[in-house]
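Only one protein chain is missing from this complex, and each of the others stays in its spot.
On to subunit A.
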Amino acid sequence: MMKKSKSISRAKYGYFFILPFFVTYFIFSLIPLLDTIRYSFFEYYRSGLRIVGPNFVGFDNYINVMGKDFFQYMGNTFILWIIGFIPQIVIALLLASWFVDVRLKIRCEQFFKVVIYLPNLIMASAFAMLFFTLFSTSGPVNNILQSIGIVSGPIDFMGTPLGTRLLIALMNFLMWFGNTTIMLMAAIMGISPDIFEAASIDGCTPRQSFFHITLPLIKPILTYSLITSLIGGLQMFDVPQILTNGQGNPNRTSYTLIMWLNNLLRAPDYGRAGALSVYLFIVSGILCLVVYKMINNDDEEKRIKKLQKAEKRKVK
């Protein structure tokens, strides 16, 4: 009797509660995912109103997609991501440490937090259209620059690879630095104030406490921001798509992998799009693994080295 009552388990309710998630996940995520992989082995596209396929073609799509274009578009994607991400993380770190610094006594802190987050609320495509109009050769930015006499003729921002890429990076920076700031602030606030207090009593300068206390302690969140931003960067699509009319011009220098995927899907060519998606999946998997290992192993190695040193000292 006693034994039986002890064995009552409420775990089954847990299973019931998580069931809806798994069911929806299977139907809306896993099955399409598997279908994508399945179709990547088929010749399956639509030409006008005529459907061709699905005919099994083995790895033909994979071979077709993996050309020098793939690496060019991947390079474009990374360049666009990096020139957007570097200012984003620097500014976010700076703002986050200012906002949480009690000694600075920043007024209207809440207001600024909201303001820097606001660009993220605008749809990326709407934002890109806004920039397209602002920076067009007869747009307001050129008008202002000309009227205050900085330039004599209009600047063709979107006529050069550098200009287009910088505009895309600027938009990505504006959209995401607020988000990163909030995230980093949460991380910094999670550090016990005792540590900062102790450091300042020991005569630690703000710069030192930032580099030697704040930065190492928010490493997990920094890793998280890096990985999410990396995946987001790999999926960069709407901003360059709208800004360059889907062609990544000039000379396809702002053509990202997902814009390519989008153009394939719109044809629609399910086979090649599937193969490209699988490649993207693999690439993002590898990148995340690399970043994760890089940052975590670092810690482990240091700890091991310290232990080894201590051991050596003992031996001596």
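By definition in this document, a residue touches a chain if its C-beta (ideal position, glycine included) is under 8 Å from a C-beta of that chain, and two chains touch if they have at least 3 such contacts; residues count from 1.
We adopt the following convention: contacts and distances are computed from a predicted model.
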**Prompt:** UniProt name of the unshown chain, from "Carbon-monoxide dehydrogenase large subunit", "Tellurium resistance protein", "MoxR-like ATPase" or "Carbohydrate ABC transporter substrate-binding protein"?
**Reply:** "Carbohydrate ABC transporter substrate-binding protein"
**Contacting the left-out chain in the complete assembly, out of A:Ile8, A:Leu49, A:Ile150 or A:Ile201** = A:Leu49
**Asked** Thinking of the whole complex, not just what is shown, which of A:Ile188, A:Leu243 or A:Leu264 touches the missing chain?
**Response** A:Leu264
**Request:** Since one chain isn't shown, list which residues of subunit A touch it in the complete complex.
**Result:** 11-12, 15, 19, 22-23, 26-27, 30-31, 34-35, 45-52, 69, 132-133, 136-139, 154, 156, 159-161, 245-247, 249-252, 260, 263-264, 266-269, 272
